[in-house]
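Have a look at the structure below before the remarks.
All protein chains but one are shown in place.
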Amino acid sequence: MVHQILFIIFALMCVAGAVNLLRQSHPINSALSLVVVMASLALIYLLLGAEFLAAIQVIVYAGAIMVLFVFVIMLLNAGAEERSTGSRIALIVGVPGALVLGVLVGWIMISNNKLLGSVAISPTDFGETHFIARLLFRDFLLPFEVTSVLILIAIMGAVVLGRKES
Amino acid sequence: MVPLSWYLILSAVLFCLGVLGFLLKRNIITIFMSIELMLNAVNLTFVAFANYWNAHGGLLPSGKPVVGLSGHVFVFFVMVVAAAEAAVGLAIIIAVFRTRETLNVDRVNLLKL
Amino acid sequence: MDIKLFIVAAVIKIVLIVFIMLTGVAYTTLLERKLVARIQNRWGPTRVGPFGLLQPLADGIKFILKEDLVPASVHKGLYIMAPMLALAMSLISFAIIPFGDSIKIAGYTIPLQITGVTGANGARSDINIGLLIILGATSIGVYGIALAGWSSNSKYSLLGSLRASAQMISYELALGLSLVGILLLSGSLSLREIVRTQESTWTIGGFNTHLPHWYIFPQFIAFFIYLMAAYAETNRIPFDLPEAETELVAGYHTEYSSMKFAMFFMAEYLNMFTVGCLATLLFFGGWHGPALPFLPPLLQALLPLIYFAIKVFFFIFLYIWIRGTLPRFRYDQLMAFGWKFLLPLAIANIIVTGLIVALG
Partner (left out) sequence: MTENLHLWAIPLLPLAGAAINGLLGRHFKNAVVSTVALFFTAMSFGWAAWAVKSAWPGGNIALPHTETVGTWIWAGKFTVPFGFYLDQLSMIMVLVVTGVGFLIHIYSVGYMAHEGGYYRFFAYLNLFMFFMLTLVLANNYLLMFVGWEGVGLASYLLIGFFFLKDSAADAGKKAFIVNRIGDFAFLIGMFLIIQHWGSLNYDVVFNGVSQLSPEAGWGLLTAIALCLMFGAAGKSAQVPLYVWLPDAMEGPTPVSALIHAATMVTAGIYMIARSNAIFSRAPHALEVVAIIGCLTAIFAATMGMAQTDIKRVLAYSTVSQLGYMFLACGVAAYSAAIFHLMTHAFFKALLFLGAGSVIHAVGGEQDMRRMGGLRKLIPRTFWVVTIATIAIAGIPPFAGFFSKDEILGQVFASPHGGKILWAVGLLTAGLTSFYMFRLWFMTFFGELKLGSVDVGEEAHKASAPAHAAHDAASHAHGHADDQSHGHGGVHESPWIMIAPLMVLALFSIVGGWVGVPASMGGHNEIGNFLSPVMHASTTAKIVAVERGSEAAGHQTEEPKENSSEELMLAGTSVLVALIGFYFAWLLYYKRPELPDRITAKIHGIYLLVLHKYYVDEGYGQLIVKPLLALSTVVFWRGVDQGVIDGLVNGAGSASKGIGGELRRIQSGNIRSYAAWVAIGGAAVIAYMIWIGVAK
């Protein structure tokens, strides 16, 4: 019961944040809404027993990536959004498409509710850092190393792109 | 006990909100944030299923038991990729802004800077 | 441990700790003024109360009573939210920090940590990713400063906050990496667990050195990195560029006044406390110290807390001492130091530590 209430609270926070992201016209407000979404998701991860992920969700997503966003918004001094109408297709085709997508997926989930069962707060030490570390550095060692190379490349790319042309 | 479908529906809702953000927002940074929102929505399904498989067990088509924590690892990778994407993407946004002096994607509709 | 007891205890602990911390902050300002004054061969505040001891109280009253100015062109919501966020995030850290092992009150064993619990078998435990939560809180704390600068709609503030965000993101890397060595040695992210592993003494090849099992000894490089990075994280001299008076008036809080300014002020000093606490917990054995059996039982019971306070006080003192002696970095020097010196050094430290741990 407590579990469900907590989930509903956090889920509502999530959805509210996401909706606010859409509703706000100023990017910095959107960014902060997204931080709220991410923080709430971190809490939901805790409900799912993924403590380590919850922590790095906060540190990496909310604390690093979103700070970068905010930083860029501040750097470019981005103002409120223009209400231009460059794409009618996005309205006519895309919005119904996205809604249909959501409704369809939701409908599948609801109709298969029984089949999926339910999730409890994990009583075991599931999601502990040790186990993830073991997976990451043993079973997924190669992908891990590859992602580190990816990050390196991304850094270099960002440096090259961001450099002022002399 | 929370039904798994709740998590998945939440994920779908977040994802669709991300899609809508992409469709409706004009600011390129906000659009980028919508992408991050979609990534987060997907991460949620990973974590939810990781928990689900850990609790329920199960076999892969290859006959090996499912390692529930793999979902966490995938989330980890998604985060790494998102970080890389943010670094490069924001650098691109800065480059675009320098030349076109706008962040409105409706005005950035030529395949050049 | 019963959930109700936990909540009651937690609420009491929260109130106590917030009160102690805020008082501590107040008196740290006095300490700072006094110390810096002595370093500069002055007296510092002496008028209010004996030796100026009531000066913080006067300052507090002044902050509260002053007019709360909100400049006209600010982004109001964020302008108000920013200092709260900064203060909140610096307070959150104290939810994780264990100040001591536990005390027995009315038959209950209460851990000296807000989020600590006593298990059915009497063992105390806490959040197993405690360190990460502190790091997370620190990283969220960046928003306070960044948003403050941006929402003020002022050049100085914006520049200050841009500097602050860039600086904090940069040094967070070195900070985080400097702690990995500790994690490798202790094998845990839980602060209580890390302190527990520092109980005994170092033995090298079967020879008991009688040195306490503090991680400062094997990890002195990490400690150095941690200290540098932490100073940068807290925007203290010699890394106080975000609020460099000579360049940016007051940096990100230029436009703030009254209680909002006080919140930033408190957040800064609380962060210093956090840094001190973490350094104590990670490198200096937390609340452990020589047992002094000749003392009366009450003091014996409070001894861990006293040890902890002494250690933290040392770091606060260090902060002030450095502030009084070192000049400020230039911005490019700051960045170069962080990226080109601290970061590689931290990585090298991890590699060496990892090798030592792996090879036994």
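Every chain is named by a letter (A, B and C) in the order it is written, and numbering of its residues begins at 1.
The rule is simple: contacts are C-beta pairs under 8 Å (C-beta built on N, C-alpha and C of every residue); 3 or more make two chains touch, one makes a residue touch a chain.
Bear in mind that the values here come from a model prediction, so they are computed numbers and not experimental data.
Participant: What chains on display are touched by the one that is not shown?
Facilitator: Visible chains that the missing one touches: A, B.
Participant: One chain isn't shown here. Among A:6, A:19, A:75 or A:101, which residue touches it?
Facilitator: Reading the full complex, the residue touching the unseen chain is A:101.
Participant: Among B:2, B:31 or B:50, exactly one should touch the missing chain; which is it?
Facilitator: Result: among the candidates, B:31 touches the missing chain.
Participant: For chain A, which positions touch the chain that isn't shown here?
Facilitator: Residues of chain A in contact with the hidden chain: 86-87, 89-90, 92-98, 100-101, 104-105, 108, 111-112.
Participant: List the chain B residues touching the unshown chain?
Facilitator: 19, 22-24, 26, 31, 105-106, 108-111
Heads up, the rule we're going with is that only the chains that are shown with their structure count from here on.
Participant: Work through the pairs of chains, note which ones touch, and then classify the graph as line, ring, star, complete or other.
Facilitator: Per interface graph, the chains form a line.
Participant: Between chain A and chain C, what is the separation of their C-alpha centroids in Å?
Facilitator: Centre-to-centre distance between chain A and chain C: 29 Å.
Participant: Could you work out how far the Cα centre of chain B sits from that of chain C, in whole Å?
Facilitator: Inter-chain centre distance comes to 34 Å.
Participant: Could you state the distance in Å from the CA-based centre of chain A to that of chain B?
Facilitator: Result: the chain centres lie 6 Å from each other.
Participant: Which chain A residues touch at least two other chains?
Facilitator: Residues 52, 56, 64, 68, 73, 75 of chain A touch two or more partner chains.
Participant: Once bound in the complex, which stretches of chain B touch chain A?
Facilitator: For chain B paired with chain A, touching residues are 1-10, 12-21, 23-27, 29-30, 32-34, 36-37, 40, 43-44, 47-48, 50-52, 54-56, 67-70, 72-73, 75-77, 79-88, 90-95, 97-98, 103-107, 109.
Participant: Which bits of chain C are touching chain A when the two form their complex?
Facilitator: These residues of chain C touch chain A: 75, 78, 127-129, 132-133, 135-136, 138-140, 142-143, 146-147, 149-150, 158, 161-162, 165-166, 169, 172, 189.
Participant: What does chain A use to touch chain B in their complex?
Facilitator: 3-4, 7, 11, 14-15, 18-19, 21-22, 27, 30-31, 34, 37-38, 41, 44-45, 47-50, 52-53, 56-57, 60-61, 64-66, 68-69, 72-73, 75-76, 78, 81-87, 90-91, 94-95, 98-99, 101-102, 105-106, 109-110, 112-113, 116-120, 122, 126-127, 131-132, 135-136, 139-140, 143, 147-148, 150-151, 153-155, 157-162, 164
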